[in-house]
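Just dropping this structure here.
Of the protein chains in this complex, all but one are displayed in their positions.
Just so it is clear, A and B label the chains in written order, and each chain counts residues from 1 on its own.
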Amino acid sequence: MSTIVMLPDQQTASLPKRSYLNEEYGLKSWLLTGDHKRIAILYLISITIFFFIGGFFAGMIRLELLTPPSDLMAADTYNKMFTMHGIIMVFLFLVPSVPATIGNFLIPIMVGAKDLAFPKINLLSWYLYVLGGILVLAALTLGGVDTGWTFTTPLSTHYLNTHVITAGLAIFVAGFSSIFTGLNFIVTIHRMRAPGMTWFRLPLFVWSHYAASVLMVLGTPVLAITLVLVILERVIGIGVFDPAKGGDPLLFQHLFWFYSHPAVYIMILPGFGVISEVISTFSRKRVFGYTAVAFSSVAIAVFGFFVWAHHMFIMGVSNYSALVFSLLTMLVAVPSAIKIFNWSFTLYKGSITFETPMLYAFGFIGLFTIGGLTGVFLGSMGMDIHLTETYFIVAHFHFVMVGGMLMAFLAGIHFWWPKMTGRMYPEGISKLAALTTFIGFNLTFFPQFILGYLGMPRRYAAYPPEFQVLNVLSTAGATVLGVGYVLPLLYLAWSLKYGKIAGSNPWQATGLEWQIQSPPLTTNFVETPVVDYEAYDYEWLANKTKHEVQTVG
Amino acid sequence: MSEETHAQEILDTEPTHHEEHIVGPRVYGIIFGLLMLFTAITVGASYIDMYAFNAVVALAIACIKAVLVILFFMHVKYSSRLTKLTVAAGFFTFVVLITMTMTDYISRAWGLW
Partner (left out) sequence: MDSQVIATHPEEHAEHEHSPYLRHHFANLEQQRETSTFGMWLFLLTEIMFFGGLFCAYLIYRNWYYPAFVAGSHQLSIALGATNTAVLICSSFTMAMAVYSSEMRWRKALVGWLLATIVLGGVFLGIKAVEYREKWEKRHVPGLNFSAAGFTHQDPNYPEDKPLAPDMAEKTQVYFSLYFAMTGMHALHMIIGVSILIILVIRAWGGAYTQGHMTTVENFGLYWHFVDIVWIFLFPLLYLISRHQ
């Protein structure tokens, strides 16, 4: 079933003389670069900054919830805390996390191209992201926003004096950043593939990014126009969502969730791609049911547009419509389940090793499964009416987003770190970090399922004293989780200078990106590659290696 | 397996380049004339009382005009299948937005009176 590949000794590997990192020097060469790999690094730095800002707010929330009364901060300050946490984490971290960093770095290499189709637009989307980030920070320093990340009307348009417009503009701008990233990916995958790189030879990472890009391109503009209408309503008082003037606030919800449900898949699909690569590599087996996994990504993208009103069951939508949306929500669970089953079958009889990316991937599978299944609870109407707007839903989407997506992001960062930097991360401490993250995560969010089931509502600074034990557990877990996230920051920075030199293919993986030097040349390939093997073909790699060893020796 | 290879064939024979087709002034002129004609018709039609069909006629004419622009001015008639698919995907998602939203609005009052 699995093929063990023996590579020449990596200990003798040395850093290549020329690479994208030392092609040019100076700040200007980075800020005006067209190289997708450098833009990926720019993104990596900026999303890391915003992740820790968003994480700071999460810490403040958990600290406030340590005790039942709202004693650490005033209730409206608390509102601002969770709003800023949500906005920053969703729009400035999760949406660009894997696609704009790892995807940006790898997609051109995986399809065998020198760069993305539109390098300048790629740079533009980074600048748009930064502009969006600056606007969020402006809203923050001017006094914050307290609408929640959902900008619910008429609360956001009429009843609040905080900086809704600035935050709305920020998301509008950051939205276009993600549209342009998605557009670039789609065009690149269609038009820039190397000779022989057929659709069904593409790594699953590329398929899942393709599906996520379709959602970015089709969903984000609806959010953009919705935010424009909210801003217009706030600034000049037009009457599209204002019930006093005849507008329907529920229309805002429809338009907002038309984007924001698919946005969940924008966030998670790239993570699926990472997991496919990692699971296959560390089981030394082709992903079981390649075609099913590939098409399930596309199916998720299509079905993702049909289920949004499950966020609106208690808002007064028609019962009949809610029924339809509830049924469709059950359907959308199928392609995700297909992926989980296929990954499990990939592990079966594989030669599994437990490197750090694999540990994160295991964490992903377990936690995403819990997050996904509780999503099915919430998608069924009867349960939803009891559980929505409680901590159950908070726990559910943190299992998907943090337990799922953040684990996938860390898996990907560790997996491709040798490719991006040419150096290995320290294996021992990174395993410890993976374990810390997993324990901290479960301690933080599992109690929240129980809290929510018992009826503790979300978005309040105070709660009844009988909920305190579980809340203390959750806050303690958040502390552990925080340590789990700071550790990689430290040792990855350390490894930039002191890490072992990785060599071109430390994992004995099959993707095109592992057949070139690490870190890669600015043009990725010395000459356009001609692809004559399937994705995850470890036999091919073994033969290639044998051949190389023979010619070298 | 056969179905799989069929899908692969469809995806993999996606043409990279289509025949360079230059649309000439004659076609543009005809389309221009048709668009003007349909504009006149749609204005005229709005003055005739057709009950519920006024909106249908107005939209049908607008759709015809849009299709003419897309096919000829925007060269989609002569473009690759990928371009056609892209246009279709756009309209499909738009229709999803409209219809799925309308499932709420048409049935919101059902059973409540």
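Keep in mind that, in the parts below, a residue touches a chain if its C-beta (ideal position, glycine included) is under 8 Å from a C-beta of that chain, and two chains touch if they have at least 3 such contacts.
Predicted model only: the values in this text are computed from it and were never measured.
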Considering the complete complex, which visible chains touch the unshown chain?
-> A, B
Of the residues listed, A:I41, A:M60, A:A212 or A:L255, which one is in contact with the missing chain?
-> A:L255
Just one of A:G86, A:G132 or A:G219 touches the chain that is missing; which is it?
-> A:G219
Have a look at A:M192, A:V376, A:I501 or A:L521 and name the one touching the chain we're not showing.
-> A:M192
Logged for chain B, residues touching the omitted partner chain are 8-9, 12-14, 16-17, 22-25, 28-29, 31-32, 35-36, 39, 42-43, 46-49, 54-55, 58-59, 61-62, 65-66, 69-70, 72-74, 80, 82-83, 86-87, 89-91, 93-94, 97-98, 101-102, 105
Sites on chain A contacted by the missing partner chain, in the whole complex | 112-119, 121, 179, 183-184, 186-187, 190-198, 200-201, 217-222, 224-226, 228-229, 232-233, 236-240, 245-248, 251, 254-255, 258, 523, 528, 531-532, 534
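Just so we're on the same page, only the chains that are shown with their structure count from here on.
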Roughly how many whole angstrom separate the Cα centroids of chain A and chain B?
-> 34
Within the complex, chain B is touched by chain A residues 190-191, 198-200, 214, 218, 222, 250-251, 254, 258, 291, 305-306, 308-309, 316-321, 324-325
Enumerate the contact residues on chain B facing chain A in the complex.
-> 4, 8, 11-12, 14, 16, 82, 89-90, 93, 96-97, 100-101, 103-111
